[in-house]
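Only one protein chain is missing; all other protein chains are in place.
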Amino acid sequence: MNFLPKALISISLILLTSVSVATPEQDKETFQSFYTERFPDISKEEFGDGVYALNQDARDQWESMNDFPPYEDDLEEGETLYNTAFKNGKNYASCFENGGENIRQHYPKFDSKRSMVVTLEMAINECRTHNKEEPLPYKKGDIAKISAYMASTSEGSEINVATPKSKDELAAYDAGKQYFYSKRGQLNFSCANCHVQNVGRKARSETLSPALGHPTHFPVYRLKWESFGTLHRRFASCNKQIRAEPLSAQSEAYRNLEYFLTYMSNGLPVNGPASRK
Amino acid sequence: MAISRRNFLNMLTVGSTACLALLSPITSWAAWASDAFNATTPDDAYKNLFGSTDTIESEKVKLKVPKIAENGGAVPVSVKTDIKEVESITIFVKDNPQPLTATFQMSAKTIPDVSTRIRLAQTSTVTAVVKAGGKLYSKSQEVKVTIGGCGG
Partner (left out) sequence: MKVKAKSKNNITSVRVLAKHPMETGRRINKESGEKIPAKYIQELTCEHDGNVVFVAQFGTSVSQNPYLAFSFEGGKKGDVLQLRWNDNTGDVEKIEAKVK
């Protein structure tokens, strides 16, 4: 009879530890099924279309715009920029696996040597600086065009960010997750308040888009911007819209957020670049 | 052999007619209707373009335009009809500073089905007018333009 208390303690300890901390994989399952259950008529893959999967009037306009996408010229320019060699003769293809084609779906990556999340835009700029070129501003302009071109070579490939496993990876993932669920700004909203809890409902006249599928179509050509913009550009404007201090593009908080958010969309096809309102 | 004066004059006339034909605009098509485009009220725009404000509302004019514009600067609009012998399709935006937005002239071979993207200064009524057989057939729809909340 002596072993019973010990056994009980061990069993309860096992149960406690296995239930209290969800793994990223479990988070992802919960996250994705929240949306597929909330919108049973929409398949998981379609969430990358955001509001256009939820609102027919908006979708009709989007499909009309896609008949002749407004970003064609910028995308072509992105391709030209990508294929233009640096002053030292090297080019972007030399910095990336597979020559930079069909790789966007694996970003962001966790660099274990430097213990940080590396996004595609950051990798593009690191390629530049390694080849003695000036880095590009991170929110719009050339970097968005180059990233858009690279994304276009991944069209249809499934988002496949490596599952965070090491202590450092999990720390960055958790930081991103915390950011997503924390309230901020004068309006005191968390990302989740709008894009999880109230997905499909309206904030004034805007339909709130699902966070599932958020990163798959970036860089995005917003009709409002009349240009391509990176994911961090959108993070910053979203922060401003809830009257929170916007952070700088490629800051640690945004990179960790991108890490969490993209992992949550693992399995969805890359559908960028795309046009949005 | 010298060219006879008659032949030379013939050549000149034929030559210059040909040149004139190249230079002159296609005269069977209406010139850009500046009075109509510059009109600031729908009535004036109609009068200047068609000479009349008498339109017949018709379900045969299919106007496709959104209920709530995603972006007031680029609102997709489509007009088509199966009315025969269409001369022109015209789009008006009632509350725009210049209501006459675009007018499309049809040749005998043109299919009366056009699409474009237009600007709306504010929530307004978009009207499509099909001119056929000397009559004006119209269809209207209101399009809401918002500044929006968080996406706007």
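Going by the order they are written in, the chains are A and B; count residues from 1 in each one.
By our rule, a contact is a pair of C-beta atoms (placed from the backbone, for glycine too) under 8 Å apart; a residue touches a chain by one contact, two chains touch by 3 or more.
None of the values given here were measured: they were computed from a predicted structure.
Of the candidate positions A:E37, A:D67, A:E134 or A:E245, contact with the unshown chain belongs to A:D67.
The residue touching the chain not shown here, chosen from B:T55, B:T81 or B:N96, is B:N96. Chain B residues in contact with the hidden partner, per the touch definition given at the top, are 26, 29, 32-33, 37, 73-76, 78, 93, 96-107, 109-111, 113-120. The missing chain lies against chain A, touching residues 67-68, 70, 72-73, 226.
In this section, only the chains that are shown with their structure count from here on.
Between chain A and chain B the centroid-to-centroid distance comes to 44 Å (mean Cα coordinates, whole Å). Interface residues of chain B, counted against chain A in their complex, comprise 64, 66-71, 73-76, 78, 115, 117, 144, 146, 148-152. If you check the complex, the residues on chain A that touch chain B are 51, 57-58, 60-62, 64-65, 67, 70, 194, 202-209, 223-224, 238, 241-242, 277.
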